[in-house]
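Here the complex is missing one protein chain, while the rest keep their positions.
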Amino acid sequence: MSQSISAQTLLTREMLARRRPGYSLDAPFYLSDTLLKADMEHIFGKHWVFVAVEPQIPEPGDYITVDFGNHSILIVRDDDMQVQAFHNVCRHRGSRLCASHQGQVGNIVCPYHQWTYDLTGKLIHAKHMGADFDPTEMGLKTVHARSLAGLIFICLADEPPEDFEQMVAQMTPYLAPHRLDQCKVATMVDLVEDCNWKLTMENNRECYHCVTNHPELTVSMYEFGFGYTPDVQNAAEQQRFEDITTASHARWEGMGLPSKEIDVLDERITGFRTKRLPLDRLGQSQTMHTGVASKKLLGEFVDPALGGLSFWTQPNSWHHFMSDHIVSFSVLPISATKTLVRTIWCVHKDAVEGVDYKLEDLTAVWNATNAQDRRLVEESQIGIATGAYQPGPYSPYTEGLVEKFCNWYVKRLTALTL
Amino acid sequence: MSQSISAQTLLTREMLARRRPGYSLDAPFYLSDTLLKADMEHIFGKHWVFVAVEPQIPEPGDYITVDFGNHSILIVRDDDMQVQAFHNVCRHRGSRLCASHQGQVGNIVCPYHQWTYDLTGKLIHAKHMGADFDPTEMGLKTVHARSLAGLIFICLADEPPEDFEQMVAQMTPYLAPHRLDQCKVATMVDLVEDCNWKLTMENNRECYHCVTNHPELTVSMYEFGFGYTPDVQNAAEQQRFEDITTASHARWEGMGLPSKEIDVLDERITGFRTKRLPLDRLGQSQTMHTGVASKKLLGEFVDPALGGLSFWTQPNSWHHFMSDHIVSFSVLPISATKTLVRTIWCVHKDAVEGVDYKLEDLTAVWNATNAQDRRLVEESQIGIATGAYQPGPYSPYTEGLVEKFCNWYVKRLTALTL
Partner (left out) sequence: MSQSISAQTLLTREMLARRRPGYSLDAPFYLSDTLLKADMEHIFGKHWVFVAVEPQIPEPGDYITVDFGNHSILIVRDDDMQVQAFHNVCRHRGSRLCASHQGQVGNIVCPYHQWTYDLTGKLIHAKHMGADFDPTEMGLKTVHARSLAGLIFICLADEPPEDFEQMVAQMTPYLAPHRLDQCKVATMVDLVEDCNWKLTMENNRECYHCVTNHPELTVSMYEFGFGYTPDVQNAAEQQRFEDITTASHARWEGMGLPSKEIDVLDERITGFRTKRLPLDRLGQSQTMHTGVASKKLLGEFVDPALGGLSFWTQPNSWHHFMSDHIVSFSVLPISATKTLVRTIWCVHKDAVEGVDYKLEDLTAVWNATNAQDRRLVEESQIGIATGAYQPGPYSPYTEGLVEKFCNWYVKRLTALTL
């Protein structure tokens, strides 16, 4: 009855109680090692986390490792073509199994004493362990893994949130036409940002900062698609954007491409938002010229002007599915003040580099934008760390989705630390 | 009534209680993150701290940033030529405002969402914030700033110590003739020392180590001016130094230059010491040749042989005002075991580099001395960190001013943590 409450839980509750709606979070949420542990335990430990795309492991035996917090997760395609996920740790004396970030194996062999596991995690070989040893108790520790139209999510909890199925049901019609399963990874870029992961996420959830800071991105992107609501200052432009959107949606829905907004960011445990958004000028792709980066269109597409289907998930990802390529972002905490931002560009698997697409052309916009965002979030981290910081007010017209991110975060953490 | 006492306060009190007069401080004062927090809160948070000289920001809109502990302070000259100091943090979402260490601005504009403050800290522009938003509540957080004859001190407390005025009254006659307001910064050098800030300060407060360690400094400097009292070992030399001092003081006072020692290092909250000290050989400047480094003398001076007016302040600075240049040192904690030592050399603003002075000549003595002191204090830090360290006795003849530094520190910290 009188269970002792950990210092972590006490601090988490105290900070949650201070949360003032409409304002940014208190400094310890961005600074404290204790609160990062709470984030790892409750947010990254009990929700579906986006970590990879299926084209990273196309063949049986292909694996990648994904590290965040103090986890190292091994994601493998098994011989039945299923995606499997394991803790990347030998059951003998704890050695990391795979040190590379990607590779291909027949079985998973520990480098230390050659304990050998098959691709479903079963221990199939361990020398010198004697007659009393039961290998069936020494299989790899599994992690739940699911693919949503080629986007791989994992959940570390024993019992993952069930509403993942709702997201699958709602999102598959939007995502499936882009055929991520027929794609290959064109390139992947990792940035380590010196900030708390939530600053990276908050920055992603508003475009208040875009016009001044992102000259490349705003060539193709209308800032109004990213969480603006009409106010005196932008009423006319906003209306123009709404008109374009209405017309585009009619056209795209007519082609069988669901386009309307779904927003359950702060209503569901597995919160997400999606909308097919028009792009400016040629309207084809997030490139410097707004035309396609890859000539080989995805799936059955023939019309390149499909705008960008944007998909945001709590707690840690966003994606833009276009007619010619898909760009996916995952945000993974390294420590309270260090965060990995992984960007993956996928194109049709038959597209030939140098012929159908050029890497520089494909990646120019988001490499520039990521670098700019990195500076912004790192300056925020520095300012928040000074001690003079106090939570400030969000703009009701441009930072509504940041508020939803914070609401979701506060609500989930509250529910799990009661 | 029964307020809970923080772990920080308890440790601080425990360590203060162990202090043995005449002995160096206990190891945790130099090692503990908790005690560094106490230092930041009480010593650097509630006293006047020397941070800059006015020639660093000669024109309206000129700014510098000064970082110490977890503070980033923005120091600006406003349009009325007043020195203003602010916390360098946007009131919106906490971004650092100025990332550069120095620059010039019309207004202070946050790079993230362009919230704009004027040079008095008033928020004059913030887009998309709506009708309920009151910009007058969102001005920059101010910091007390005062100039003493061109030396800029700040105080982070709401109510700064009032005896700063006494220092101004006593010191202005000493400092003003050197006309720091008519100077420019010739150069500035930052050293990061791997030691606690108090070791840097203690090292500054004695010359017991000078003869063996500082061959360049002791060309012009008599070690006896820096806290020696007569004992058997140095009686004759000390007497000779006193005779020179008496004669020099008579000459300088006759020229209207106050020269006599004032020492309130451990009697006042705003503790300080000053004395105009003779220099050896040519007696003009702290250079390798003991002559002036800059031909353009300061203020109204015509006689270059004015020795060095030394000025030491608690907790963190010292200065040498000579006929041709002024050298100022500030000591700012970065962490419990890392300290910034900033050295600024000023010359007459009309002095021309390469014509009136050479940087190498101007800086040779203190660049060499700083490098030597850095090694000494870092070796102290290493030794103290070993655990075999225990406080040792100060020399009653050569380390009296170190004892005064420690007494002031212990007294102030005691008063503020009662």
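The letters A and B name the chains in turn, as written, and every chain counts its residues from 1.
By definition in this document, a contact is a pair of C-beta atoms (placed from the backbone, for glycine too) under 8 Å apart; a residue touches a chain by one contact, two chains touch by 3 or more.
None of these values were measured; they are calculated from a predicted model.
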{"item": "Contacting the left-out chain in the complete assembly, out of A:95, A:166 or A:414", "value": "A:95"}
{"item": "Selected from B:213, B:335 or B:407 as touching the chain missing from the view", "value": "B:213"}
{"item": "From B:8, B:56 or B:398, residue that would touch the chain that is not displayed", "value": "B:398"}
{"item": "Candidate in contact with the missing chain, chosen from A:9, A:72 or A:102", "value": "A:72"}
{"item": "Absent-chain interface as seen on subunit B, which is shown", "value": "24, 27, 202, 208-209, 212-213, 231, 233-234, 375-376, 379-380, 382-390, 392-393, 395-398"}
{"item": "Touching residues (missing chain, whole complex) on subunit A", "value": "70-72, 87-97, 99, 111-114, 127-130, 133, 138, 141"}
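Here is the rule we go by: only the chains that are shown with their structure count from here on.
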{"item": "Distance from the mean Cα position of subunit B to that of subunit A, given in whole angstrom", "value": "48"}
